[in-house]
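Not every chain of the complex is shown here; the ones you see sit where they belong.
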Amino acid sequence: MHSDRAPLGLKIAAAAGLLFLHLPILLIFAYAFTTEEKSFQWPPPGLTLKWFAVTWNRPDVWEALALSVKVASISTVIALILGSLCAAAVSRTRFFGRETISLLVILPIALPGVVTGIALRSAFSIADIPFSTWTIVLGHATFCVVIVYNNAVARFRRTSGSLVEASMDLGANLFQTLRHVILPNIATALVVGGMLAFALSFDEVIVTTFTAGQQQTLPIWMLEELVRPRERPVTNVVAMVVVLVTMLPILGAYYLTRGTDTVAGQGK
Amino acid sequence: MSVVSTTDLPRRDGVTMRLSDTLWRRPTLLLVLLLLPPVLWLGIIYLGSLFALLLQSFFSIDHFSGLINYEFTLRTYAELFTPANFDIIVRTVTMAACTTLASAVIAFPIAYYAARYAKGRWRAVFYLGIMMPLWSSYLVKIYAWKLILAKEGILTWALEGLHLNWLLDAYLSLPVVGGNSLSVSTTGTFIVFVYVWMPFMILPTQAALERVPASMLEASGDLGARPGQTFRHVLFPLALPGIVAGSIFTFSLTLGDYIIPQIIGTSRLFIGQAVYQHQGIAGNIPLAAAFAVVPIVIMGLYLYIARRMGAFDAL
Amino acid sequence: SLAQMTEIGEGEGALSIVAWAGYVERGETDPNFDWVTGFEEATGCMVSVKTANTSDEMVALMNEGGFDLVTASGDASLRMIAGNRVQPINVDLVPSWSTVDDRLKDAPWHTVDGTHYGVPYMWGPNVLMYNTEVFAEAPTSWNVVFEETTLGDGESNAGRVQAYDGPIHIADAAMYLMYHQPDLGITDPYELTQDQYNAALDLLRVQRGLVSRYWHDAFIQIDDFKNEGMAASGSWPFQVNLLQADGVPVASVIPQEGATGWADTTMLHADSEHPNCAYMWFEHQLASNLQSDLSVWFGAVPSVPAACSDGRGMQTQEGCDANGLDQFDKIRFWKTPVANCESQDECVPYYRWVSDYIGVIGGR
Amino acid sequence: MSAVNFDHVSRHFGEVKAVDGVSLDIPEGEFFAMLGPSGSGKTTCLRLIAGFERPTSGKIAIFGEQVADLPPYKRHVNTVFQDYALFPHLNVIDNVAYGLMIAGQGRKARHAAAEQALEMVRLSGYGTRRPSELSGGQRQRVALARALVNKPRVLLLDEPLGALDLKLREQMQEELKGLQRQLGITFVFVTHDQGEALSMADRVAVFNEGRIIQVGAPEDIYFRPEVPFVADFVGSSNVLPPATVARLTGHEVTAAIRPERVRLAETGPLTATVTGLSFLGLSTRVSLMADGTRMTALLPQDAPRPAVGDKVALTWAEGDLHLMRGKA
């Protein structure tokens, strides 16, 4: 048994697995440049950049994008606050019901989105809440909390609890400790958690369909367009842009957590 | 006139200092303050909604006007167990189980390679290689597959180029898994499910594998086990909590999805579609709610078992 | 019940409509077909459209609320009237009401006890669409989608036909049986006794073996005819037109058994927030180029016969005739099956259709 | 005046009595060591002084002032943590200057003071490094400087040398001792290594199960253990049961004798069988079985060595057999 060289079979299986994961996405990228606009003809009869200009001039795309950005931003902020509070409480002390809290936080992603979606919708209809940006945010923030929570808890676990004590020992009260020790130490974890939460919210469609009413976030716009296309390549351009835009926070998260033992983006 | 040196006066603490002192003296108060916002949010908004959902499932619908009849009844649950609806549950759970199994099989080598052999630059490549598909747009992925699997899609095009069409045709002529083309077959649905949810299996598996010390494998070899035996008796059991943790996602996500089977599949419903259609299309919210209770119950059981297998630490 | 409007005031600036795909076009799919922009300019009522794919979805959307108008087919309209989701229409406030086809003015799917609940929009048949490369000659019977046969190109129809993903498709089966098994005694495909109903379901189970995917969205059906090698399916003239425009070799026919069809009515939500705009729309839908252009666009028949020939839009008399203007009596219009039906003692009600059709598609 | 005073202090965690009725008085300027096995409550005692734990019962006074309601940041006590607890986001100089920054000192003044403290621990020039770029011993010294820069009246050290290797450890022991002598601050030092406690402290408190078993000068602890636990824990004395002791001395009590005081001879008050031999370099350890009691003798390098299985007589100098209070 050789510890530093992988068996050939394993190499092939891993490479095949990664290929399987990547080829289909690249396909959509190719279609964003096709000259053919009605159907998906493979291989594309020709390539053009005109669809980027067309997309730029479509107001409905901008509206959907604006809504998505707004929802993702607000949800991220809420998730950051709730997630880090929860992580602080859970990692600070062992208290009765700790496990229950962790379970409560994990539940919104452990249960299928369709459940979360229809549950929120039932609640809205019972409480007579009309659909608005806020109804979308309610749903998104709920399942984004866990992303921030996971990242923050991992960081808290790694930062020794004695740092807080050391700070108080050196004369800093709770708030000074928060400002000078706790925040600087969990900052990158929070940034990473926030980025991942943003990316998750930005791409969410399953819960959103239930909580959006007639509003269109970008993924919902895409779903609509993919089914009932006006200009198919426009959809592909948007799809490509969405992939690239979600990738940015992920890359950022990667660079921020590089070299640490927690991998960013776990438990989407 | 008397002169009082300010330093002789007891130091007057500011508000934050006094608050800080109070919180130090009452750690429970601090804990409560920390927990209150998240618990209120999740408790009221999320659990409250689940409760509302549960409540809805005990109502019924007037079948002609489509309006909800707000009276407690178990009729809706009875409807859940009519053969047609029960089929949906069985079909979905079977699909979720198959997806989970296949994901585990495909994810394992990737996770194992990433955990044990990928070093330096390759580590980064693997990391990004796993994260990109995980986070890239869900809809984009599904549509990419529709293009691939359609009868006149890319797969056919590629197989035509290789003169392997007969292979696909032979497969499609099989009962149950086959169909007119892959995009309208159970196999197609299965492939896309695996594709979309499999990345969720890799990370927990990888995390679990990273925690298996190399000495564990060496010890097994040292005691006479061939690589295959080491896998069966040591590596796999030790990675299992991670796989189970990953399976929580693959299973749950498959259980609730309604977009994939609608776009690629045989028109036979899955639970997610049933929920979606009864709610959105048929307006039968009680039945949709009752359907939604099914994954809650299944996932409840699943989480319970997973926790006993120690999968939560691997999340 | 609800009071109807007595006068039309200022427009409220907005109007939201639940409509079938292709019903409310503003030139986005094809710049030549636009009957919304003009309305918006004239009235200031900005139109937003929510597309629904089935009658059930329309009912659900209207029950949910937040919309003003719905282009309901006969199988949805009575349900909404019964559920008090829509309000009576004061036809006196619609000047062009008199131009409506007489056969539609008091049609039972929007008139209850003499009260009108809607303004007729358009009607048409559910045609049999087929691929002209597979069928050298137009098929004469619906059997190509109901029973396994060998098609013109020498291959079986299995896997190459589609059917509508809505419970109302049971009526198509009943209509087919009405012709081929007269001893069942079916007189109305929407009014079926238990035995007749069972026979229809049996036929649909046979069809399940042939259909690999049911269509419930016009555009998905268009995709499937382009990319999945479909040979025949029940369809709307709309898809036939669009496919033909894209150069796909398809055509349509009304086979010997006849056809089901739809006669749609624009209905006003009971809690509509923009009733004035809605009444302006009623007038617009009857008086403008809408009737004419829509009937071309969708391949259907206008509710205002004059629209066929008076040149307000693209439609011509020949077009109207081709789309079935004279076949009104042959078409079995969609309506909601109820238990206490007129033609028989007791019929299978709609909610059973819903669950049983899910079962049939699921393989039961 | 006493620097730290415990008056029947207890700290219970649920069922666990981490500290159980400890009374203690540490005079100003003393180097005080707390010695005891793992889990005996040493760290908890230290945390009670620092203010990270609050006593379940009893009173704690620091320089005469009751500190029950004083949070850690208001006590003139500083701690060197076992894991050093250096702030990873600050460089060395900012770590050391942290307490001064909190106290509101200007940047220049505090950096100067910190630089001075670093000099004291012989780390001048390391100010701009990150803690992660330091070796274990260097980190420990930064932690020390960070505590000392605040001029605490009591310095608490929780096994500060635990993570260092033997060589570094011996060196740091001497440095710490020297620093304490130089500054005159009260040091309270926690360790489970008896050698460390004996070599550094003025007085040692031996802990077991949350209680103090014996307090005294290192020599007292080593040569005059009051109870068998101390005899056994500190330097692995041979503990003789009362029956044997009664035969030897006439007093029916437990007695202890250190392995290095046991000599092998032709005749002597006890006879034993040699069960094992280990060459330790400095000396040879002889395992013995005498009268049903396992014993050990340490022979100097040049003494003649018996063979395994030999029967030998054991003897010792008057006064090396130390009679203890307890029977067990």
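To keep things simple, chains are lettered A, B, C and D as they appear, and every chain counts its residues starting from 1.
Definition applied: contacts are C-beta pairs under 8 Å (C-beta built on N, C-alpha and C of every residue); 3 or more make two chains touch, one makes a residue touch a chain.
Values in this document were obtained by computation on a predicted structure and should not be read as measured data.
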item	value
Chain composition of the complete assembly in this structure file	A x1, B x1, C x1, D x2
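We take it that only the chains that are shown with their structure count from here on.
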item	value
Cα-centroid distance, chain A relative to chain B, in whole angstrom	14
Approximate Å spacing (C-alpha centroids) for the pair chain B, chain D	53
Residues of chain A whose C-beta touches two or more other chains	40, 173
Numbers and ranges of chain B residues touching at least 2 other chains	20-21, 24, 150, 153, 279-280
Complete list of chain pairs which touch one another	A-B, A-C, A-D, B-C, B-D
Touching residues (chain side chain B, partner chain A) in the complex	16-17, 19-21, 23-24, 27, 30-31, 34-35, 37-39, 41-43, 45-50, 52-53, 55-56, 106-107, 109-110, 112-114, 116-117, 124, 126-141, 143-145, 147-148, 150, 153-154, 157, 195, 198-200, 203-204, 206-207, 214, 217-218, 221, 227, 248-249, 252-253, 255-259, 271-272, 275-276, 279-280, 285, 288-289, 292, 295-296, 299, 303, 312, 315
Chain C - residues contacting chain B, complex	53-54, 56-57, 59-61, 63-64, 79-80, 82-85, 158-160, 165, 211-214, 226-229, 336, 338, 349-351, 354-356, 358-359, 361-364
Touching residues on chain A, where the partner in the complex is chain B	1, 3-7, 10-11, 13-14, 17-18, 20-22, 24-25, 27-28, 31, 40, 42-43, 78, 81-83, 85-86, 88-89, 92-93, 95, 101-116, 118-123, 125-127, 138, 141-142, 145, 150, 173-175, 196, 199-200, 203, 205-206, 209-210, 219, 222-223, 226, 239-240, 242-243, 246-247, 250-251, 254, 258, 263-268
